[in-house]
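Written out below as structure tokens is the structure these notes cover.
In this view, the complex is presented without one of its protein chains, the others remaining in place.
And then chain A:
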Amino acid sequence: MIPASFDYVRPTSVAEAVQALADGGDDAKILAGGQSFIPVLRLRMGDPSLVVDLGGIAELRGVREEGDKIVVGAMTTHHDVTRDDLLNQHVKLISEATKTVADFQVRHRGTLGGALAHADPAGDLAAPTLALDAEFVIAGPDGERTVASADFFEDYFTTAIGPQEILTAIRFPKYTGWGARYEKFNRVAQAWSIVAVAATVKVEGGTITDARIGLTNMAGTPVRARGVESALVGQTMSEETVRAAAQAAAEGTSPTSDADAGSDYREHLAKVLTGRAVLAAAG
């Protein structure tokens, strides 16, 4: 279908974009990479009066090192994330997860910030940001604020970003030398995750000294598998240890039942995939 009519602006700075959103009122929407939003418009599930395209704002693109953090501009495409040396070296989990998003064409256009702001529970990038304790930089009429990943995802398709605010960057602590794996289960190529597990672990001298695990599509928001993390830390690395720890993966989750999987099957998948993800990350 052809989208309903809307007005369109393409600001060249974050300040202009914030102003455009304020001027546009309640029905103004932000266009990032458009790989979820344009389908929403085409299906007429959304009918904004104004679309504010962030594609012309150079300051929102790119990856940089700021002290002990790696900062990714919200409009950095998935394609650029997967090829970025800083991320591959220091935040490998986000690189690994991003490689599994949709397909090449979508990764050429889709952006990290857009995917996170869309907050689809089956989207692949929220769980890694939660596991990695990322921070979200948000600009609005009152200036800039930072939200921790634990507070960013509020519900299905709902984040801490206010109606007049824009996600401008995602800040990651460095996990240099950690192993990482995003283990995704879906029925066919390019389908959404039925369940996926984002795991990054630090192994020193055969001992797991730290572990971060996030679950995709096990609730309306990503879930941190803290029970598994604490069961792993301090243990000698072995398949048996990992499989045993992974049994805690479904604790605190509330997975949905749908045509792809019942909630009990999702709980089963979370345990199996957590085991696989941690073993691959540690290997």
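As a convention for this text, a residue touches a chain if its C-beta (ideal position, glycine included) is under 8 Å from a C-beta of that chain, and two chains touch if they have at least 3 such contacts; residues count from 1.
The rule is short, and it goes like this: contacts and distances are computed from a predicted model.
**Student:** From the list "1,2-phenylacetyl-CoA epoxidase subunit B", "(2Fe-2S)-binding protein", "Spore coat protein JB" or "Assimilatory nitrate reductase catalytic subunit", give the UniProt name belonging to the chain omitted from this structure.
**Tutor:** The chain we cannot see is, by its UniProt record, "(2Fe-2S)-binding protein".
**Student:** Which listed residue, A:Ala17, A:Leu41 or A:Ala248, touches the chain dropped from view?
**Tutor:** Final answer for the missing-chain contact: A:Leu41.
**Student:** For chain A, enumerate the residues touching the unshown chain of the complex.
**Tutor:** 1-8, 10, 31, 34-35, 38-39, 41-43, 51, 53, 55, 79, 102-106, 108-109, 189-190
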